[in-house]
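The other protein chains are all here in position, but one chain of the complex has been omitted.
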Amino acid sequence: MKFKRHSVIPGFGFTLGFTLTYLSLIVLIPLSLLFLKATTLGWEHFWHTVVSARVLASLRLSFGTALASALVNAVFGLLVAWVLVRYDFPGKKIVDALVDLPFALPTAVAGIALTTLYAPHGWMGRLLAGLGIKAAFTPLGITLALIFIGLPFVVRTVEPILQDFEKEIEEAAFSLGANRWQTFCKVILPAILPALLTGCAMAFSRAVGEYGSVVFIAGNMPLKTEIAPLLIMTKLEQYDYAGATAIAGVMLVISFLLLFATHLFQAWTRQYERV
Amino acid sequence: MSIQVFDVTKKFDDFTALQNISLEVAEGERVALLGPSGSGKTTLLRVISGLEPADSGRVVIRGNEMTDEKVSDRKVGFVFQHYALFRHMSVFENVAFGLRVRSKSERPGNADIKKRVLELLKLVRLDSMASRYPSQLSGGQRQRVALARALAIEPNMLLLDEPFGALDAKVRRELRQWLRELHDKLGMTSIFVTHDQEEALELADRVVVMNRGRIEQIGTPDEIYHHPANEFVCEFLGNVNFFHCRLEGEKVYLGNTGVRISDKFGLDSKHNKVYIRPHRLEISRVPAEDSFGATIRLIHSAGPLVRVEIEVHSGERASVELSQERFCELDLKKGEAVYVVAKEIRAYPGDYSI
Partner (left out) sequence: MAGATGLRKRAANQVARASVTEPPLVRGILTAIALIFLVVFLILPITVIVAGALAKGVQFYFQALTEPVALAAARLTLLVAVITVPLNVLFGLAAAWALAKFDFVGKKFLTTLIDLPFSVSPVISGLIYVLVFGAQGVLGPWLQAHDIKIVFALPGIVLATVFVTSPFVARELIPLMQAQGNEEENAAIILGASGWQTFWRVTLPNIKWGLLYGVILCTARAMGEFGAVSVVSGHIRGLTNTLPLHVEILYNEYSFTAAFAVSSLLMMLAFVTLALKHFIEWQHSRETNLTAES
């Protein structure tokens, strides 16, 4: 097999060359340098840094809250997509447009808004305090911020699949005697599951690395509410480049695995689309 | 010679799209490349146009070696299967495109471009649609825009990839006739790809039947239809019945029924398969010398011809076509036993399977 299939359209060498150069300079070389730097630490130093209680706690917190937020978004994101696709209500267009807000709103702005909202004297904070729940400066607060950030990923991935879902398939299920719940569980859900998982994986991977919207509401107490990206930041501010690099290396490897998983889910989604 | 193709071979990975193809097309000739999908006909058209390079072999256009020339230097008018009209340009701009992209020294002035485009649009009878966009046209109109656009660059020849493929049957027939007239007026060499035998037989001066990257037969529509060179061409062109048979002396045995044959069919004892076109079988009520018995299984009488499905005693099925008058005369009914005479039997050497 040849490297490239023939085409009469010109510009392949130039555009591919430009793309590869740009990608190398901006993304690949700097990222590889990070891994290179991590290897110069020596295994022992690296291991020592990564398994320190503070780093482990921060990784656990970042991945734990990201997972919790992805699960919440799986349920509510699906619900929102469902309602937006299948029902009509006044103001639907505006609501639909607003779903993208977390994409468009700078994360620092989201961060201070959510913190003010859930702080003990904030509107939601007071409400929750009445129930004996403390949100801001706890893992719950972090999860709330990550739900905000991740919501559009799930809604926007599931929406088109729900939209394309043929009415006849549902009607076929009814005509074969399935009730509404059975139809949902056995017919609709399996069809949208790949998309739902893709959306969740995207939301999760965004949440793991999220910084701006979380850093204000987190409280940033070492071992308790200090997320991994913040710990990198702290290490940097203390000129502990080795420590920062080690944590970043671990996070990157996990993120790349997630990216790989996301691509698998997407391939799965497309397979469904073809059928 | 207008177009000459010498020994062209083209592979896509492991798939051989064209194998040692040679073809000559005379000036002003209209040639159809006919074959099933995957037969290589579109690839051959693209190799001639320069859109696809051949792995080996040569393409010569009007005596000039074109094998390694760029697409734009070959001056071919190409009509794409789905027309590939520029959707953001009006009909006028689509047709003008080829003139507008010429280098400054060769580009005609705006007034000339306008004159030329309007002439072409008049030719394809779309002069009233000049300001419309492709999305506002019907399929047949788009096809005509694509044709006008291809003609605008004053090409050496016209290459059309399934020109009527995307149209419905009625529009197809109208366009076919129109294209034929237009072609006669322009006298331009053209090659078109089609999988529709009717289209090929009606439109082309010569038909090239292709299969699995090879040319099976080249000939006039009459030659191809009446004297198919081989089994493939025979089966591909029009309906045909085929029977397993056995040859003994003067007789062909279809199952247990022996039918006497005359020498003109040119069969020999090695053949065990014969082909008979439905209109070359005749049904009668009384046995004749060469007839064999059959039972009527189905009758389709809606249409200009009546099609009767028969079952020969050997168990093989065949269809017979007869005129409405003859059908009424015979007064055939489903399930009746009749006699059938074959007026023409075809067989091909090398067909010794089973």
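Points worth noting:
To keep things simple, chains are lettered A and B as they appear, and every chain counts its residues starting from 1.
Following the convention adopted for this analysis, a contact is a pair of C-beta atoms (placed from the backbone, for glycine too) under 8 Å apart; a residue touches a chain by one contact, two chains touch by 3 or more.
Nothing here was measured: the structure is a model prediction, and the numbers come from that model.
Shown as candidates are A:L79, A:I133, A:C185 or A:M221; the residue that touches the absent chain is A:L79. Considering the whole complex, the residue from A:L56, A:V109, A:L176 or A:L223 that touches the absent chain is A:V109. For the options B:S138, B:S284, B:S301 or B:Q324, the residue in contact with the chain missing from this view is B:S138. Taking the whole complex into account, subunit A touches the unshown chain at residues 1, 3-5, 7-12, 14-16, 18-20, 22-23, 26-31, 33-34, 37, 76, 79-80, 82-89, 95, 97-110, 112-114, 116-117, 122-124, 147-148, 151-153, 156-157, 159-160, 163-164, 167, 170, 174, 180, 195, 198-199, 202, 205-206, 208-212, 216, 228-230, 232-233, 236, 239, 241, 244-245, 248, 251-252, 255-256, 258-259, 262-263. Although one chain is not drawn, its touching partners on subunit B can still be listed: residues 49-51, 71-72, 76, 78, 80, 82, 84-89, 97-98, 101-102, 134-138, 149-150, 152-153.
Just so we're on the same page, only the chains that are shown with their structure count from here on.
Of all residues in subunit A, only 1, 6, 8 touch subunit B in the complex they form.
Of all the residues in subunit B, the ones that touch subunit A in their complex are 13, 50-53, 70-71.
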